[in-house]
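See structure below.
A single protein chain has been omitted; all remaining protein chains appear in their positions.
Now for chain A:
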């Protein structure tokens, strides 16, 4: 017995057998449909979308507006928001992943068992992008067109004519001033806040209150009670002016009470470039929002509460923009642009607008769910209805079972006793693999089942290699025990090399982001690894243990006839 050292001692064989037995019991317990409750939750097989129905959506994130350093975090933020929205859909075990390929950032959303994909897409794609913007205006300075010049000249001539007619009337009858002013004056200030006309009355004023031409007429040219005998032209147009009275104030400065009738001159249609500028404040700093009702109008409004960052930013923005408008944009549309009265501390804001209660609620909810930091676009969609998924599951299950049975029949028929042992090994193998699927957990897809079934074939391969080798050794006249040891020893290099090349392929396949390919690669990898383990421990320990029993030592158990060779057992 030169090989004695290489052979396992009886004690170790028994120990290994006990180990394998315990493993088998654990694996069977884990693998049976109603798995035990060891880990705080029921262990069960996770079925992929193609087996239980559901949707697989791929979104492209538009990061063109995000500085390159912030892209990862912006996309991650988007992922979180989508996850919150998806969770709100009530889908069990949704999955949202980010995926970067080349320069493209993608978001993969898997919704198992979702019944209304269309609705889900709507919910996910809804982008309540909340933005706070301040504005700067720049008057558009455009040259007058010849048409506009013509228009201006005609308009101004007509206005001057109207003004002259009015002036003549007032000159003739100064008491008609008030009526004329109320009828004709184009000074918007002639109407008070309640819509009452002032009769052109300007009230008391000191020097410096009016434009120079107007001031000169009122303060210097005219005396109390006098109406100017000619039209006074200012930048606004043509005025008929009357100085009513004058007085000195406490410091001795002159105050004049006057009135006027304004005929406006032509104005270039105002073109102001209003530029809304992004502030750093956005939906990102929003802590929560709620629907409230304006106590005065009863209108629904949306109350916003910012987080600490947001509160500081809001304070800063309002401080810098007192007296100016700060606009709130939702999805790129301006919904409210209140004028800031004073600096606002404490991080509270209210959006008023013409909402219905339902609209306000919806906006508030989607704001709570979170605004998407970056816009997304659906680029790929795969959805499987529940009927097809169920059919696929049943079919592939039946097919796997048939495949397994065929292998079983073949192995027992061809290899007899070792074949039977390899079937037991395969049983253990199957249970261990299913347990791993449950515990990892591996999401089982149709292609995953195919990978698993293929790995059964490969697990058998390892056994066949070993058995063929044992047979050879037996024909060569070795003892049964020596043949078994030698068979394992010599078959190992082929098993190893062959499986490693399969593993290389499987690893490359795993780098595909596609779940179909990934599912196949993962189950194939697990299958191959477990098959290597089961071939060199389970098969081996069974063979060694049972071959030491007298009754299994007859050559016919090993699929060889005694006539062919003299076998010394």
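Everything that follows uses one rule, which is that a contact is a pair of C-beta atoms (placed from the backbone, for glycine too) under 8 Å apart; a residue touches a chain by one contact, two chains touch by 3 or more; residues count from 1.
Here, contacts and distances are computed from a predicted model.
Looking at the choices "CU044_5270 family protein", "Flavin monoamine oxidase family protein", "Protein-export membrane protein SecF" or "Nucleoside-diphosphate-sugar epimerase", the name in the UniProt record of the chain not drawn here is "Protein-export membrane protein SecF". Remark: the omitted chain is touched by one listed residue; of A:412, A:454 or A:536 this is A:454. If you put the hidden chain back, the residue from A:193, A:342 or A:511 that touches it is A:511.
Among the residues A:244, A:400 or A:545, only A:400 touches the chain that is left out of the figure. Across A:446, A:480 or A:526, the single residue that touches the chain missing here is A:446.
Of the candidate positions A:165, A:388, A:424 or A:440, contact with the hidden chain is made by A:388. Contact residues of chain A toward the unshown chain are 50, 58, 60, 101-102, 104, 117-118, 121, 378-385, 387-388, 391-392, 395-396, 398-400, 402-404, 406-407, 410-411, 414, 446-447, 449-450, 453-454, 456-458, 460-461, 464-465, 468, 472, 490, 493-494, 497-506, 508-509, 511-512, 514, 516-517, 520-521, 524.
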